[in-house]
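Here is the structure we will look at.
A protein chain is absent from this complex, but the other protein chains hold their places.
As written, the chain order gives the labels A, B, C, D, E, F and G, with residue 1 at the start of each chain.
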Amino acid sequence: MAEGAGTADGPGAADGADATRATGRIEGFLDLDLDRASRRGAPEAVLCDAKSVEQVAAIAAEYARLHEAGREDLGPVLFTRADAARAEAVLAALPDAHHDPSARFLAWPAAPPAPSGGLVIVACAGTSDLPVAREAQLTAHYLGRPTRLFADIGIAGLHRLQSRLPALREAACVVVAAGMDGALPTVIAGQISAPVVALPTSVGYGVAAGGQAALTTMLSACAPGIGVVNIDNGYGAGHLAAQIARWAPESGE
Amino acid sequence: MAEGAGTADGPGAADGADATRATGRIEGFLDLDLDRASRRGAPEAVLCDAKSVEQVAAIAAEYARLHEAGREDLGPVLFTRADAARAEAVLAALPDAHHDPSARFLAWPAAPPAPSGGLVIVACAGTSDLPVAREAQLTAHYLGRPTRLFADIGIAGLHRLQSRLPALREAACVVVAAGMDGALPTVIAGQISAPVVALPTSVGYGVAAGGQAALTTMLSACAPGIGVVNIDNGYGAGHLAAQIARWAPESGE
Amino acid sequence: MAEGAGTADGPGAADGADATRATGRIEGFLDLDLDRASRRGAPEAVLCDAKSVEQVAAIAAEYARLHEAGREDLGPVLFTRADAARAEAVLAALPDAHHDPSARFLAWPAAPPAPSGGLVIVACAGTSDLPVAREAQLTAHYLGRPTRLFADIGIAGLHRLQSRLPALREAACVVVAAGMDGALPTVIAGQISAPVVALPTSVGYGVAAGGQAALTTMLSACAPGIGVVNIDNGYGAGHLAAQIARWAPESGE
Amino acid sequence: MAEGAGTADGPGAADGADATRATGRIEGFLDLDLDRASRRGAPEAVLCDAKSVEQVAAIAAEYARLHEAGREDLGPVLFTRADAARAEAVLAALPDAHHDPSARFLAWPAAPPAPSGGLVIVACAGTSDLPVAREAQLTAHYLGRPTRLFADIGIAGLHRLQSRLPALREAACVVVAAGMDGALPTVIAGQISAPVVALPTSVGYGVAAGGQAALTTMLSACAPGIGVVNIDNGYGAGHLAAQIARWAPESGE
Amino acid sequence: MAEGAGTADGPGAADGADATRATGRIEGFLDLDLDRASRRGAPEAVLCDAKSVEQVAAIAAEYARLHEAGREDLGPVLFTRADAARAEAVLAALPDAHHDPSARFLAWPAAPPAPSGGLVIVACAGTSDLPVAREAQLTAHYLGRPTRLFADIGIAGLHRLQSRLPALREAACVVVAAGMDGALPTVIAGQISAPVVALPTSVGYGVAAGGQAALTTMLSACAPGIGVVNIDNGYGAGHLAAQIARWAPESGE
Amino acid sequence: MAEGAGTADGPGAADGADATRATGRIEGFLDLDLDRASRRGAPEAVLCDAKSVEQVAAIAAEYARLHEAGREDLGPVLFTRADAARAEAVLAALPDAHHDPSARFLAWPAAPPAPSGGLVIVACAGTSDLPVAREAQLTAHYLGRPTRLFADIGIAGLHRLQSRLPALREAACVVVAAGMDGALPTVIAGQISAPVVALPTSVGYGVAAGGQAALTTMLSACAPGIGVVNIDNGYGAGHLAAQIARWAPESGE
Amino acid sequence: MAEGAGTADGPGAADGADATRATGRIEGFLDLDLDRASRRGAPEAVLCDAKSVEQVAAIAAEYARLHEAGREDLGPVLFTRADAARAEAVLAALPDAHHDPSARFLAWPAAPPAPSGGLVIVACAGTSDLPVAREAQLTAHYLGRPTRLFADIGIAGLHRLQSRLPALREAACVVVAAGMDGALPTVIAGQISAPVVALPTSVGYGVAAGGQAALTTMLSACAPGIGVVNIDNGYGAGHLAAQIARWAPESGE
Partner (left out) sequence: MAEGAGTADGPGAADGADATRATGRIEGFLDLDLDRASRRGAPEAVLCDAKSVEQVAAIAAEYARLHEAGREDLGPVLFTRADAARAEAVLAALPDAHHDPSARFLAWPAAPPAPSGGLVIVACAGTSDLPVAREAQLTAHYLGRPTRLFADIGIAGLHRLQSRLPALREAACVVVAAGMDGALPTVIAGQISAPVVALPTSVGYGVAAGGQAALTTMLSACAPGIGVVNIDNGYGAGHLAAQIARWAPESGE
């Protein structure tokens, strides 16, 4: 293979390679947003599935390095949509991270903040939506909210919803994950006074494939009080719910 | 304007112009399916909105002519999606037709068959879906079923549905019309044992514009027992419901 | 026109016509959700554009009748997406309603609740998005929140955004209305810690026609903390923002 | 991996874990709808392809456990869209289940109810649509209807349809499965008086890929009397057909 | 209004204004393809609906001028998709043109070429598709083919198709126009040996709105031997059919 | 696994199993259209990719059996879209079939009919479109037309097209295969007088993925004289071209 | 109508109303980007069609006021997509503006900058694309480039393109406007070395309706060297072309 194409400002190396390691900017591809916690009140999150295993490993290693270098202000960092290979890459650098394989989620350090603010409940109809629902719950958990997960609410049998209503009414925010027809957020929002974060999942086939049907249903909901996030964006739903519940009084339980 | 282009087999005249008037075939554009009642057990219907006023008038006049000519076996004929001008054209030829302007529907003769078969209930959430819901009800009515219309069921407030459940459970078939998120058929189908005909309406805006969101919701319904028709196809929904309820025992009331 | 088709349970009349007037259920098409305020903590809203002028007039008249009949617990009722004819119908029955023609919005009674909770700011880029932005602001206003409107923030010139950042950081919730590329909510959410309600508008042409481009941009936002509502759903955005800001401490100003 | 994140109400465990085993609710992800048979007149069905193998195994085991515990009222339970691994998981717990691998379908117990109601015929054009067609037939069979399957009807050669017409006219309901252009349901519905359940399949390529062309054709059918289900939803089609045929007189043969 | 912006090569005038009038190039917007007949064997056609009335008038006038100037080789020119105002503009310049208002079609000179080649049959289901079907027939007629139009073939009643089969089998090419589900071309192509030109029309509503359902059905047809043109492109269908039938032996009749 | 579910008319066996082997109808899934050659003038084709290997093997074996049984009238049968496994299944039963692996095409018997009719030219821009282009050429070849293939025509360099124009003008029909922007058929159709069959291929990425961009370009072509087939439908394109060229005079070369 | 709802910070008035008039910020809806010329090297443009007539009038009046107040640095301001009513509103305030009604375009002051940089040629196929093509040309003209317009280039007859090639090769940038199949930019880009700005227009019907087919064709172009703008965005195309041609040597002519 020929040499010579990769001169300093040429295509062989991205700019920024000379960035100082003190700021979390490395190798021309990484510029950690370390002050996000202070600016936005929430930790950094690393979306893993569009990155190579090597890139994920490098990012995890950079956090480990900064931690060893004595930076005290690193809030928890979340690694989302991490398959087995990428999770292994994170754990190699940060072995004490918390890892939930079904949610493809890691958090480091493993200890969440002390819970504050109102209760966040994540609700879904059942087994298929659980991975995304758990990603939402874990995100809210690591942003410092008390959380619960109800995985047995489906509108094909309203009795299951009705038995959960008293508990749902104690939440400061309810995340509702649903695939297929995506009708659950509408039904729940019509029964409670707290905001609902609607989280469409890609569970479905035919016209429901990829979550499109669930998404449009949620955006079209007859009941007001619903904010929708992207399909399978459990992280975004949990983040928004944690922000919403921040000022709410702590609920019972 | 020049002459000469319209010779016998040329483009000036459609074929079939020589068809005998006895069979309801006229003017190269009309071939009434007069034996549909015997073949399919249901009357002919004329979809008006894709026809010119003149064409609708000619069809109505042909029925009047056949009636005056003594044909006894003409079942009721339905005129659907007829705006004011087309309805006027029908009534000019068939002045004793039944006309429901809000449903854009006419039936001739006005007297429906004696009711037989099971009860058909048409349900919708409210005012905006009423025109299409009424088209469904009128179609089932003129195909000979007993019918009811519930226009006050919405999933944003489940108490309204629950108060209607005992009545809904008496139906042999329930047509559920809904726009916006289109979630009502799923919720109803989950509570009853009769088949549900899901009828999406074009009521909505944004992602729900034109009824697409309602349609995909209905096709993706978690609850089984639902057959879907085209958006705003009240005629098709009522027709299918009447076929479904044909063999059912007559319900109470 | 023929008689006889419209017997009691037949297609001539919807069921529920016998409902008692005391509950806000009239004429087979209307079933006011009068207890929504107690159940959900927010008033009823009447979406006008899918209803006929006559239907809107009947609903407004029913509220006037209930008020005269002495019902004290009627919260404010909102009439949304009301064009000139429908607004006139409302004002005929409820002449002291507040009417904002550009937002196609009416509220009755005109006096909003005393402000409570955190500040809701509605931001948009300029003139074209104003009607929807105002609908959002008015809704939050009538749900009892203090509100402000910034109509001069556009990402094509970041200096305008930056001069507004100190004020935006005082809000408990920011509604961001945008058409065309819909990139404004992402940019704002990246700079503040409060939740953002993203409100796509139908302003645009070509691939942006109808607001689809803005909607997908908002759902795909790189920054977390964003809940999206349907295109042009200013009412839904304002409602959600009011719910979110309910528990927040009152901001400065 | 760190401990401590999974406290009782925290993200480590879904709620409902304390649910009593007597009701078929286990492990925070499972809430069997055991009374569906009484409420809806049809057995529970487990959609397998969106569940993990472990989840499917757990559900099958729960049915086995309830059976051994003496519950007599468990109707047949259907497992749909089960690939080889999931089918194996079911058979491990319920070894005497009936399994049709090509239809990806299992039923337990294997003995269907005694046939009652009218005949359900499932028709398709040929080999490619057979798996979905068989899923429809098996569902109707286990819901208690007499069934037949015609796999050799295609509109590219009308003689094959015509030779089947006498038999088709004996059915109380005909399910028509078709991919590609999806025109078969229209043609059949135009020739018979029974309702047609149109079942689009994902067989096709180019504009027909995924079944979208077949679906829109069926929804747009010129002939009335057609209810459409989601693409590849053989279970839903068979379920609806069984409901429709319930009250019909038994046909000949 | 200011002057000075429109200098010679500036934006006030398109280039080509100096083109000589002898070649049919005028005013910077018009460049008639006068040698198309010799190059392609078919006359020029002017698509009117995307042009202003003034532009259509100028084009017609240019043909009149060239004719008066003695050019003998001007084949027939077709004006398609011409509404009343544009047709009037054509007739003002070319008063002896043939005009079919329902097909929005004009031809000048009015006398078609002597028929040659095989028979072109245009078939459709009925009244709504007639305008587009006639545009196809007229185009083939003015390209010199013998033509017939069958406007009474629909697949909801196969007997109508079957009675037309002997005639259809005499055609060298059959154009089949259909809206809604668009299934007719498949059925016809399966019964004859001549090529079929499938012409989707915009007749339909819901998922069939704008002709999209018909188009995808035709492209997905199970039967081979079908070439599809754009929705409502009667001109293109007639042109293609005339080319196909050029070499065929003249059929009977 | 349980027995007993598969009784005669039950779901264990499709109807038609008793069909006589003499007619090419076997095993409830196969009904060969053996008289298509006489009815439509073209051989049967078996679309392999939606069938299992076993089903393809059974069909090939049935043709071998009928041949051995002495049926003389079996025209050539084509096997299309056959991957390696399915091709092997065909060759196992019909070892002397012609097989073109790149076109995924087999024909049996291998000898094509003696060429008759006009020349069919298949043109494409280059290497990526070759498999589909060859499927079209082989189909026309086995339907009895003389054929040529030009694989080096692209509109990014018009000189390549221009050097091929004299040859293209000798064709009775030109099939033009193109992916990406799909503009080649328009350009060719504008230069010749023969009909063009436009064959979009799935070559492309981004907005051109799957061939959608090519398809819409071809349907929107400014030049008349183009009939479009489904994406990657080389068989359909070749079939249509062979029908079109049937009556044309044999061209030179 | 009630008073009291519109307090200072309430919904009756947008914020910013107190902005000083010196900066072009008025009435809470207007914040002119007066320094865009210095920041971006191009004048401000006012997109009129999404604004009310009153808003357009207010903006034009503000420019007149700033001019009278002695601001010398106001570059030319463009008003785009202005229908007759909005153009009249502009001319009322700025009567000496240049107005091109067919392009729905106004510029003030009317005198363009002295031409500099390379030649911008705008090419289109004919009459229907002219309004958008002229908007592009006028924009480049008022940004200071020499411009030409070729309105007679279509790919259905390549001779017209070829006669224009020598001129096209003198341009520093060519804007190519096309509707329908949108293939013209590909063909031109393949013949020249200057960049091409592809400008899809909404001219077309069926699958080409709204310009979607032209847009995807242009994005999929086989030839490199093409940058695409939104459908009908003549302003954006002209702006980009003027930027591209800024540094080019002046061409001949």
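The criterion applied here is as follows: contacts are C-beta pairs under 8 Å (C-beta built on N, C-alpha and C of every residue); 3 or more make two chains touch, one makes a residue touch a chain.
Computed from a prediction, not measured in an experiment: that's the story for all the values here.
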{"item": "Omitted-chain contact residue, chosen from C:L149, C:M180 or C:V197", "value": "C:M180"}
{"item": "In chain F, positions touching the absent partner", "value": "91, 95-100, 107, 109-112, 126-128, 130, 134, 137-138, 141, 146-152, 156-157, 160, 179, 203-209, 253"}
{"item": "For chain C, residues in touch with the removed chain", "value": "125, 154-158, 180-183, 186-187, 189-191, 204, 206-208, 212-214, 216-223"}
{"item": "Chain A, residues in touch with the chain not shown (by the definition above)", "value": "1-5, 9-11, 13-16, 25, 28-31, 33, 36, 39, 47, 49-52, 55, 81, 200, 202, 210-211, 215, 230-233"}
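Heads up, the rule we're going with is that only the chains that are shown with their structure count from here on.
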{"item": "Inter-chain centre distance, chain B versus chain C - centres from mean C-alpha coordinates, in Å", "value": "35"}
{"item": "Separation of chain B from chain G, taking each centre as the mean of its C-alpha atoms, in whole Å", "value": "49"}
{"item": "Multi-chain contact sites of chain D, meaning residues that touch two or more partners", "value": "39, 156-157, 190-191, 204, 206-208, 215, 219-220, 230"}
